[in-house]
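The structure's right below; bear with me while I get my questions together.
Removed: one protein chain of the complex. Kept in place: all other protein chains.
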Amino acid sequence: MTEQVPTADTVTPTGETLNVLHKRFKKAVRQDDRDGYDGILIDPARLVEVATAARDELGYDYLASATAVDYLGKGDHLEMVYHLCRTSGGPALVLKAQTPRENAELPSLTGVWSGADFQEREAWDLMGIRFTGHPNLKRILLWEGFDGHPLRKDWREAYYEADQKPFDSRWPDGHVRRAEQDNPYGKNVRYPDGFVLDEYQSTAEDALYADVALGLDVSADLATERVVVSMGPQHPSTHGVFRMIVTLDGERIEALEPVMGYLHRNHEKIGERNTFLQNMPYTDRLDYICSLSNNLGYALAVERLMSLGSRYEPPTYRAEAIRVLMAELTRIVNHMWAIGFLLNDLGAFFTPMMYAVTERELILDFFEATTGSRMMCNYMRFGGVAHDIPDRMRSEASLINDRVRDENTMEYLHKLINERLPRAIDQFDEYLTTSEIVTNRCIGVGVLSTADAIAASAAGPVLRASGVPYDVRRADPYSIYADLDFDVAVRYHGDVYDRYLIRLDEMRQSIRILKQVWPLLMDTGGQPFFAGRGGIYSPRVPAGESYGRVENPKGELGYYVVSDGGQNPRRYHVRAPSFINLTALEQMCKGHKVADVVAILGSIDIVLGETDR
Amino acid sequence: MTNNSDFLKELHDPELPVPDDMRSSVAVTNLDKLMSTVYNWGRRNSIWPMAFGLACCAIEMIATAASRYDQARFGMEVIRASPRQSDLMLVSGTVTKKMVVPIVRLYNQMPEPKYVLAMGACACGGGPFKDGYNVVGGIDKYIPVDVYVPGCPPTPQALLHGLIMLQKKIDGQSLSNRNSVPWYGRGPSDEATMPVLGPDIIDPRQAHILRRQAGATEQPSEPADTDA
Partner (left out) sequence: MYGSGVWRGLLVTLKHFVATYVDDIRWGFRRRNPAAFPVRQSLDGRGVFTVEYPEEKIAVPERFRFIPFLVVDNYDHPERAGHDWCTSCGICAKVCPPQCIWIVRGSDPDSGRPVPEPDAFYIDIDLCMNCGLCAEFCPFDAIKMDHDYELASYDRTSNHIYDKRRLSKEFRYWQSIAPTIAEQEASARGGWEHKDVLKQKAKDAKAVASEQAE
């Protein structure tokens, strides 16, 4: 990356850790010495012991990401990759465990970190690794009864055309065809051989209710009837197509199981067919409120890989300044949206939302003028950004009744940062923070303790509201954050109210950062916004792995990218904060009233595009 | 209707004679047209959409309902959470196989007359995610769609254009033509068929193809009939 603060932490933690672990576990641990790889390979039999030692003795208390990679044709094994971090900061320690593709089985780490729960279920669902000791190993994104594990390299979808893009059928003899035309059903479906419809019984729905206890609760003095309620996927307060199976005793929540995958649109499988550049616009559609910071994380991951090779030029200073500007404006957009919707969920239906959206629209005007789109910005490139900030935000009339606007971009930004947004944030603070609608519904509701938040791999505002000052911008600085002056916002009660307050705090910190970035942009005006030669659509990405992480508004967003040295990634995994933050949802909701579920969910602030990918 | 003479022009049956000088104040029409015009005018100005966001496009849909674009100007601000109270389903985003089952169920629960607007490339025809294994390439494979709004995502103004197109469509519907508006006929109209989640999504309407395909794999001597 760029010249960052040369702290001791930027040295990879593998070496020193390996020495410590080697003394105890001898041959069970060894260095991953493949080219471009880093980390420690662990004998699956001792995985739990090593993980426990890493957590308790080495201080790696936070499981950032756990994912599987299929090395078909390159060792023919499946590999589980764990990224561990210290909540006190520093780069990630990478642990890996391999298992054969047939009857893939690994010990579950849910006993060490509860945050491994959903990630292991995802690995089972999509890669087919069975985790022994996992309490609830069910499919998470697809449904029970689905045929196969789709992220395996030899699994092909119904509309399969080729292993990687670009497809040969598009040029030079590109006769247009819809994929439906080649499928016997005219649909995106494919059934296993020998599938007989008439004997088939769908298990998708039954499996959800299999473990739910129904009937009378005889343990209590007064026998009450348990009710099981399915909330969602169509529900005005689930922020999209999220579903929960809630077991109620009266109004009190006894158990809650999140059901997701209703927006599982195969981001990772498509990402592995795409070239590196082609993934950029797809990342926009992960957390579709914060497309620009998603871009940044992916650009970092691929740049980290590219820096392994020769002829790599890091992004220019101006490019980094523009990136930070975009990322922080995105944070404000997201938190405005989150607070507006939290109030929506609390019952202040749509009015606070209207004011939040107004501010968002004004930021979006700038995004649209600079990147070309309101939401799907597709703006970052490997080595910089796609365009410079325009001198003027001007429009031309092309449709009837078009009304044009023309403003100086930097002046617009200055006014936005110094006047409009601070005023809007203050207004939210003034009217909402002490409002009894907010205080009565939020204080003391959905408490997540510090220890639980760390164990459950919660990230972003959820983690920081529970008293953990962990922010990737400070813990593992990227871009120019190391040079910028800002505080990591922390709150200590871990309830819905603190998660609301921390978003206000973070918006104020973002304004503080933006005020520092604006002069940088003025100073670097006219300097290149892209390093190296432009116009390269298939950059050379050397073989290896990298994990690029950024502090997205919703938490740590990580991209784990494995390259073979070809045009497209072998593995492309997204560590989605919205997905992993949901691990702690049941814990937060237990014992509360059913109406609190929407408030708690609103305070976690999930986006389904990222949760389900 | 903003303009009086526009309304009269719409109401007027061109086959019936009216003196030229009275055109601006009088319209002669038949009962069906009178009923349809008045009825449609009421209906198209009070379309209640269902609160139903699927994916990225839902954010633009919310932006359309919010302060800047304000779809309340079209009488569409009453966003209902229940399908029983809504007239319009805005399919805003990627339809996955897991989600299409609830979507069809919700569609069947909506009272008639009901309309479907497919918003964005994904809902129209799969969009950039079309080749994904869990994606339905277009909601029109399961439920009928009235208006398609392309774009990824369509801007709020593009969505408003689509909603105006829907209003125009409602304007053109006649009470007596039961082919275009089957719900004015007697008895309930047909429900959309619910798909089933199997090893892949199963559309019961295609059971015969599935059986034939299964038969074809069991007896390889018989040539597979791939004609859908």
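Going in written order, the chains are labelled A and B, and every chain counts its residues from 1.
In this text, contacts are C-beta pairs under 8 Å (C-beta built on N, C-alpha and C of every residue); 3 or more make two chains touch, one makes a residue touch a chain.
Predicted, not measured: the structure shown is a model, and the values here were computed from it.
Between the chain not shown and the residues B:M165, B:M194 or B:I209, the one that touches is B:M165. Note that of A:Q98, A:N266, A:S373 or A:S479, the residue touching the chain absent from this view is A:S373.
Touch with the chain that is not drawn comes from one residue among A:S88, A:T132 or A:Q427, which is A:Q427.
The chain not shown here is touched by just one of A:K415, A:R474 or A:K515, and that residue is A:K415.
Touching the missing chain, out of B:L8, B:I59, B:A121 or B:V181, is residue B:A121. For subunit A, the residues in touch with the chain missing from this view are 165-167, 169-178, 274-275, 277-282, 284-285, 348, 351-352, 355, 358, 361-362, 365, 368-373, 376, 378, 386-387, 390, 392-407, 412, 415-416, 419-420, 427, 431, 434-438, 535, 537.
Where subunit B meets the chain that is not shown, the touching residues are 67-70, 73, 118, 121, 124-130, 138, 140, 145-152, 154-155, 157-158, 160-162, 164-165, 169.
Just so we're on the same page, only the chains that are shown with their structure count from here on.
Averaging Cα coordinates per chain places subunit A and subunit B 33 Å apart.
Touching subunit B in their complex are the following residues of subunit A: 141-143, 145-147, 150, 157-161, 178-180, 183-198, 200, 202, 204-205, 233-236, 240-241, 261-266, 269-270, 273, 281-282, 285, 288-289, 350, 353-355, 357-358, 360-361, 374-376, 608-609, 612.
Interface residues of subunit B, counted against subunit A in their complex, comprise 50-56, 58-60, 62-63, 66-68, 81, 83, 93-94, 96-99, 102, 106, 122, 125-126, 128-137, 141, 152-153, 155, 196-203, 206-207, 209-211, 213-214, 217-218, 224, 226, 228.
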